[in-house]
Structure formats: C-alpha cells, structure tokens
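Yeah, one chain of the complex is gone here, protein chain that is, but the others are all in their spots.
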Amino acid sequence: MTTQRIKFYQTGTYTAGNRLLDDEARTVQSRPDRTNSLNSGHRACQGCGEALGARYAIDAAMRAAHKRLIAINATGCLEVFSSPYPESAWQIPWMHSLFGNAPAVASGVAAALRAKGHDDVKVVAQGGDGATVDIGFGCLSGMFERNDEVLYICYDNEAYMNTGIQRSGATPPFARTNTTQAVGEAPGNLLGTGKNVPRIAMAHGIPYVATASVADLHDLEAKVATAMGMKGARYIHIHVPCPLGWGSDPAHTMKVARMAVESGLFPLFEARAGRVVDRTKIRRKVSVERYLELQTRFKHLFEPCRNDEAIAAIQAIADEHVATYGLLESEGL
Amino acid sequence: MVTVRIHGRGGQGVVTAAELLSTAAFTAGKQAQAFPSFGSERMGAPVMAFCRIDTRMIRTREAVTHPDVLIVQDPTLLHQVELFAGLSGEGYVLINSTFSLDELGIGEFLKSMPSDHVSVVPASDIGIKHLRRPIANTPMLGAFAALTGVIDLAAVQSAMRQKFPGSLGEANAAAAKDGYDHVVTHPAGERSGKDHARAN
Partner (left out) sequence: MRAQIEGSQAVAEAVVLCRPEVIAAYPISPQTHIVERLSRMVKGGEVGRCQYLNVESEFGALSVLIGASAAGARTYTATTSQGLLFMAEAVYNAAGLGLPIVMTIANRAVGAPINIWNDHSDSMALRDAGWIQLYAETCQEAADLHLQAFRLAEELSCPVMVCMDGYILTHAYEPIDLPDQSEVDSFLPPFSPVQVLDPSDPISIGAMVGPEAFTEVKYLAHRQHLRALTLVPDIADSFEQQFHRESGGLYRAYRMTDADTVIIALGSVIGTIKDTVDELRDEGIAIGCLKVGCYRPFPAMQLRAVLESVTRVIVVEKDLAVGIGGIVSADVRMALNGLPIPVHTVIAGLGGRSISAESLKHMVRDARAERLSEPYFLDLNMRVVDEELARRQEERQAGPLAEQLIRAVKAIGTKVV
C-alpha cells in the first residue's frame, strides 16, 4: 500500500496570510495591494525587528486610513535606516524633525489638518523606546493630555540602538548594554529602574493603549486598525527584538519575540480610557530562561555561573504579568 | 512733556492707573506712553508705573527718574521705598490716605513744595463708596486731573468707560469725579484727607 503524506493547515496559527481564512481575516501583509509604505531597499540590519514592526504597522494604518496618512518619525534606527539621503524608503508623506519631539510634531500636523478641514487625513507618530520613554516623554505626555488626534507607535528594542546600544528607560533588568555593562556587583541594568510607558499612557486616560509584538502579526495589525478607527490620542507599544543589541541570531527575531510573549515578560493587552479591556492569552507558557538564553545580553546570568537570584527576579516579573493580566486564565479578565 | 510716576503694591491697579492715564491723554488728543516697572506677578510687592504725556511723539524709553507728578496709591510705601527720588521742586504729589501729611511723617519733607501742588486724597474710601472695594487708582486719577490740569476730568472718565464695561465703567467714572472734587474742595494749604472721611 502506498502512503501519501498530507499536510493539514490550521487556522489561527502564527503564519501570515492563510488561504483558509476569510478574506477579511487575512493580514494586510498577505495582500497584493499592501502599500509597502516602508519599501524594500532600506538599510536596516538583517533580522531587524523594528523594520518588521514598522512595515506591519504602517501598512495596516494605511489600509485603515484609505491611504490618507502622514507619518512623523523621531530620530533613531528607523529614521536613519529608512532615509539615507538622497534616498527614502518611505512611499508615504513622512517627516523627521528631532529626537525628542515626534509627538509634538505629529500634534502640529494634526492641528494643521484640522485647521484646513482635511478630516480624512490621519496622523501617525513613531519612535524607538529612547525617543518615546526618555527624551520625548514630555512631548508625549503633552500630546496625551491634550488628547491630540495622533496614533503614537513606539518600537521598543529596549535600548538606544542607533547610537551603539546604550541603556534607556525601557531597558529590562539585568540586560547588558554599553552603559550598563556586565561588570561589578550588580552587572547589567539595575533591577527596580525603568518605566512602563503603556501603563503611564493608560494613566493619562487616553482612548486607546495597546501592547503588541512582531511575533503576532494578526494581533499587531488588528490593534493598529482598532486604533486608527478611533479618535483622540492613541498609543501602541510594540516589542521589537534587535539582534545586534540583544545579541540574538538574526534568524531568530520572531522566535525571540515569541518567547518574550509566551514567558509573560511582554504581556499583550489593550486598554481603553485607562482600563485594561482585553489581553492575548499565552498559548504555551515557557520559563523566562527560554527567552533569556537566546540573547547574549543576558549571558552573564548564566556564565561563568548561574545567577539564580537574578533569573528568579525576572521570572517573578513574568509571573506578576501573568497574574495582573490573566494571561493564563481560561475565562475573560 | 509731563512725566508721572505711580507707586503702589501689586494688586492695587497701579499698572492700570498708568494705562488709564495714557488712554485719557490719548482721548484728549495728546501723545502718551505708559509702562510698568515690576517683578514677577505677586500681590503686595512694591510696584511702579510710569506715564509720559506730551504734544509731540514720545520716543524715550527710560524709566521716569525725574517725575513731574508723583502718585502714591499706598502710603505704607512712604518710608520703605525711595518714593520721592528725583521729584522736582515744582512737582506735584498726590497721596492716597486719610491721614494728614504730618501724621504720615512727611509734612516737613514736602514743606518746600508749592502748597497747591500737594494733595492727600482718601482715595481708598472713595473706592469703597463707589466700587465696594478700596480701589484707589481711579479716584486718584480724578484727583490728578484737578491738581495738575494736564488732562480734564472728562478725558479721565472716558478712559474708564472704555476700559470697564457698563455699570463698572460708570462707577469708576463716579469715583474719579469724587477724587477730582476732593482736590477742588480742599484748596491750597489743606493737607489732610481727614475732612472727607469724617464727613462720611
């Protein structure tokens, strides 16, 4: 008897654009008419999570805005690798002003559009964690409290990467960067420092706050679409691995991002008007070690000897997220 | 050119007084410049404001160091700040008080000035009468008109009606008139605001 292997494709997997899905449920990325807002030819590193995140996010925003979108970009990796003068990878109207003012510049664009009565044109602001969490924080808070008509997207690779891997207010505990080296009594970034900007955004009471990851394209696109359908100040915080800065294999970017989500370290949730309203449950929970071991920025926690205390502290953070957001609950929140 | 220096404390409308004076002069067809000299916004701090009135365009921007007219809205400044610095011997002095010059401790000091150039006006009381608050600036401007003749009462009142709408403008205009009348009815030599106060 001859046998033939038959492959079954399941819906609701991680794959982008599945032929068994309804047309409406397919991702923007799987469509031939996707705008490629961030076109190929840019100068990002191999395996750059931010390039991926930006492409996903802006194409989704363009679809939602019927291609009437203006993007403002803070200084950083994305801006630098996408606009190598005299070329630009952007196929949409795009402006870069300064490191710390993207939220304010975007607020200004939104105000101009309003003054001119161009109600159909939408505004997106984007920046890395440095631009968002640190130097642009004042402007970000101002944009939030005024409830300006801007969707701000933060691509969080957890350090100042474009300047050579320095610590930011988003750098996780124990991570090695070039200003939190793995030396001394407390190697790596200090436990107990850092800010949670999604929660700070929620504290401003803005209409929509969400976290997302390049590991879950459907989820990311859906959140961008939701945000684009709303008015007022909106904030999406996307976790984007940086192979260079994190010391991970460029081929493992998606895997690293997925481990962050499945360990609970990077919870995926949505909030409206300051309250968490939904979250993405963890499919197969993993210990934080599965995540940490993929990145040399955490190598000092394992070599020359295991730092059980540090690893336990990181695990505790993950466990706290699981509890706070109900990431393993079978029912709703 | 006539130079006026107004002294008071933050919250007493010293700056507004200078503004109104300049508007009054403008209404009367003259050139006028008014500007303040103060620090950060704070109630109670000493404040000065200046006003220059002339027939020709006024170009200078320096502080008024040699005033022709001194208006003192708050007598508690009398011995604290060098109020009289630069006052010319032929100058005019208007002080808001119900006390006499001697009681204020400056009778000797002002003895050398022409008696019809100095007047003590119970402006705060006039303010209470018309505006229910001890607002001294508008009565003092009426008194200014009477004492110096630089501008007439009508111009002063017009400035008030322009600045303050409706009944508030009228009340200020009435207060200005009372200040004006006080000076007129207390001729040269009378150096006390007491009579007016007692009459009330």
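Order of writing sets the chain letters: A and B. Residues in each chain are counted from 1.
Just so it is clear, a contact is a pair of C-beta atoms (placed from the backbone, for glycine too) under 8 Å apart; a residue touches a chain by one contact, two chains touch by 3 or more.
No experiment lies behind these values; they were computed from the predicted model shown.
Only one residue from A:L21, A:A111, A:L244 or A:V277 touches the chain missing from this view: A:A111.
Contact residues of subunit A toward the unshown chain are 67-70, 72-73, 79-80, 83-86, 88, 90-98, 100-101, 104-117, 121, 138-139, 141-142, 145-146, 148. Residue positions on subunit B in contact with the hidden chain: 15, 18-19, 22-23, 25-27, 31-37, 39-41, 48, 58-63, 65, 80-83, 85, in rising order.
Keep in mind that, in the parts below, only the chains that are shown with their structure count from here on.
Annotation: 66 Å between the Cα-based centres of subunit A and subunit B.
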